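Yeah, one chain of the complex is gone here, protein chain that is, but the others are all in their spots.
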Amino acid sequence: MSREDLKQMAQRIQDDKKKYAYTIFACNASGCIPSGSEAVFEALKNCVKDRKLEDQVRVVSCGCMGICAQGPIVRVDPDQSIYQKVTVENAHRIIDEHIIGKTPVKDMLLFSHEKEPLINSFEETFFKKQKRVVLRNCGRIDPQSIDDYIAEGGYQALEKVLKRMGPEEVIAEVKHSRLRGRGGAGYPTGLKWEVVYKYVSDKKFVVCNADEGDPGAFMDRSVIEGDPHRVLEGMIIAAYAVGAQKGYVYIRGEYATAIKPLETAIKQAKKNGFLGETIMGTTFKFDIEIRIGAGAFVCGEQTALIASIEGRRGTPRPRPPYPAEKGLWGYPTLINNVETFANISAIIVHGGEWFCETGTTKSTGTKVFSLAGKVKNTGLIEVPMGISLREIVYDIGGGILDDREFKAAQTGGPSGGCISKEYLDRPVDYESLVELGSIMGSGGLIVMDDTSDMVDVARFFMEFCMDESCGKCVPCRVGTKQMFDLLNKIYIGRGTMADLKVLEELAIFVKEASLCGLGMSAPNPLLSSLRFFKEDFLQHIQRNEKVVKPLI
Amino acid sequence: MTKKDNQKDEAMQQLMKDPRFKLLTAVIKKNQNQSDTLIQILHQAQNLFGYLPMPVIKYIAEALSLPPSQVYGVVTFYNFFSLKQKGEHTCLVCTGTACYVKGAEKILAAIHEKYGIKPDETTQDNKFGLQIARCLGACGLAPVAVVDNEVVSKVRVEDFMPILEKKIGGKP
Amino acid sequence: MKKKTIGTVWLAGCSGCHMSLLDIDERMLEVLKLADIVKSPIVDGKEFPEVDIALVEGAVGSEEHLDEILHIRAKAKIVVSFGDCAVSGNVSSMRNYLKTQEVLARSYEEAESNDSKQIPNAAEILSLSHRVHPLHEVVDIDYYIPGCPPSADTIFYVLNELLNDRVPDLAVIGGPKHG
Partner (left out) sequence: MKPPFPIEIDGKVIQVTEGQTVLEVCQANGIDIPVMCHFEGLPDVGACRLCLVELKGVPKLLPACTLRVAPNQVINTQTEKIKKYRKMIVEALFCERDHVCAICVANGNCELQDLAKKVGVDHMRFPDILQPLELDASHPYFVIDHNRCIMCTRCVRVCAEVEGAHNFDIKNRSYKVRIISDFNQPWGESKTCTSCGKCVAVCPVGALWSKSSYQGKIEKKKEAICDLIRKRKVNV
């Protein structure tokens, strides 16, 4: 397939779609399914059938549009009207009033892109400060249709790479973009690719880490649900660049709603010659298999993930050697996160230079966050790196629920930390967050209000890390349990200042002496809470002041 | 052969008569008896049987030529796999960060008060089992629970308990 | 140099550490040159007086032990956790894995050697706490001498250092030996 073929194909599909006067996008991502979106989708389809509008109206089940709290969400294009909280009962009104009657259903509108009627200021707030690169197609195409992806320019990056770029050029472009791993640690992606490329081996692997284990994070799932081909394209390009023949997507078992579209996408990609033996008519061959995880947070760690793909207990091993040298079955292996791969095609098409225009010098591009907790607008957002927390919480998030006081924002899940209100204006990028004792993480962002007790929050995360510790190395296995017990003791009001001291000492010990990232970062939520919210701890301890020494 | 061995073989015989056993062998065959597909096969087995009964685990270990202890080690490492039968009705409460912040604990407490079970426990009559999930990824709708595969979102204790009761009946 | 005072006591322990203390034999004379043993189960005395050095054997296993160790901590300048029971709970704390009533029942009702088959229940008998704690979980401890029992050499070394106003360092005599 040539560039022209692909472009023609895109044009043809677009033309095909033009015969429809309207397209109705019904969100069927996991954020809307619990609100009954599947039934709404069926109701819309049946209604179109009933009114004999099948030739004019296309009803599409699509990925996340971001405004999960108001779901189920339905968008009518080309008007770009977004309807919120659509039910089976009122779905027909969208057809009857908006499509047949040509008047938007005002009382169901979330907001409209036509200047009036602007029902609320959502447009000015929720979307204005976002920039969609990774989520560009999310909620705008049918994720189960490769045609939709191609129509939006899909696989053109792959074509460019295969036909007009050598592996080294691809790596140079990615390096030029200064893209950093979106899984949490922020290692430069181009460098990682280069290392794998340089190892000489008859077999190499590419792994997509979709084991999104952080509680409070659902970005990777949304990307796969909403635009699976984008992830596949990124992986195929990576495979070409590093010289791999086989790829795995390691995805959480809990993500049934994402596994299906991914399976479909792989099948479609094979059928259309983007995967398999002679990809797009070249000699390059690459195949992707799905491996379903079975519920272990530690498997997000690269070496544990490798063990799990090999069918073993997901316990990490010391690095070096790094997976880039000795990964799956001892062969060089490139492991990147879903969001990292989803950035690749845009970088190839528009160039690394273009990518750098967004974000800060050290953290380029955008980042997808799942915004949750006590903010008004919870959902999936994509923002330029370097945006301030305040903008995320107050402009995009619409402020704190019930207009209470902001207390903390938790980023990075159990590996991250809580950021207090003094730092609301700090830019959100890799370095600033680390400075504040947190990490970017995979992108969970939980907002807490003044009713949150930070000792309880620290205890919550410690319990998580304790349960999820693989049990291999001593500091993490015993240390997380000891810290949890101590936090519990403090929480129930039996802690002493001496306990607090031991707790701090243990936290630093576990951070520095543990084998893998899980143990090294497990104390982060505790340490950051101790740093910014020590008052909360002291309050618990003071309740115990009168008791000399505890419990007989 | 000891008496115990005989009993075990009976369990194996029983399994072989189970119609689902054929499907299991097909799954293993499809994966070409490759030992690295162990976790994928366990997934399928649990889909078929609802949990992982011991004879099933033994059969898989044999079919993949894996040491028994290694297979058992893998099964117990991952949260997803269960060695115990789940209740007739199940309730899965999400205790991810967003749900925790929004009061998932209260729901667990209410269930404990009413049914006397904690997470990973089943009522004595095996009618109702309670589980927790670390995060269902529906944080925008927190707190979230799943009752018999139906998702209940933004649950408040006072609204949730009647829903639960309706599904599984009153006090067992 | 003013002569120092030493007090010793055993809480939940077997008195083995005190036996080992006696095993320092003639070196006791050197100790007595520098200090008086003013209170000990092996000498006489009622309430634990103010002392420079308190050697405390045994873990905290009852309300009475708790009161006593708090009292000793208040009276002694230096408290030495003496022997494994004091240091880590040791054998005394093995009942932490069981319920107190189970332990009593096994010891008195089920034990073949006990004819009465009754759990003794008199006011003057200590009431067992439900958990046994090593000393440092209850009060601040200055020095530790692990061992079950600590060897006489170890005990003498530590005492001699303390009586000469030096800081004992077990590494000098091969390191702390548990058990």
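Letters A, B and C mark the chains as written, and numbering starts fresh at 1 in each.
Here is the rule we use: a residue touches a chain if its C-beta (ideal position, glycine included) is under 8 Å from a C-beta of that chain, and two chains touch if they have at least 3 such contacts.
Remember, predicted model here, so these are calculated numbers, not experimental data.
Interchain touches from the omitted chain, evaluated on the whole complex, reach A, B, C. The hidden chain makes contact, of the residues C:Lys3, C:Lys77, C:Lys117 or C:His178, with C:His178.
When the full complex is taken into account, the listed residue touching the unshown chain is A:Val474, out of A:Ala21, A:Ile100, A:Ala256 or A:Val474.
In the full complex, chain A contacts the hidden chain through residues 296, 298, 313, 317-318, 320, 466-475, 477-482, 485, 502, 505-506, 509, 512-515, 520. Interface residues of chain B facing the missing partner chain: 4, 54, 57-58, 61, 67-73, 76-77. Within chain C, the residues in touch with the undisplayed chain are 81, 84, 87-91, 93-94, 96-98, 134, 136-137, 141, 144-146, 148, 170-171, 174-179.
The rule is simple: only the chains that are shown with their structure count from here on.
Of all the chains, the one whose CA centre sits at the greatest distance from that of chain B is C. Centre-to-centre spacing of chain A and chain B amounts to 26 Å, using the average Cα coordinate of each chain. A straight line joining the Cα centres of chain B and chain C is 51 Å long. The set of chain A residues touching two or more other chains is empty.
Contact with two or more other chains is made by no residue of chain B. Within the complex, the chain B residues that touch chain A are 35-40, 42-43, 70, 73-74, 77-81, 95-98, 100-102, 133-142, 144, 151-153. Interface of chain A with chain B (complex): residues 30-31, 33-35, 68-69, 71, 212-218, 221, 253-255, 291-297, 308-315, 370-374, 378-380, 410, 413, 444, 446, 448, 452, 457, 460-461, 464, 468, 470.
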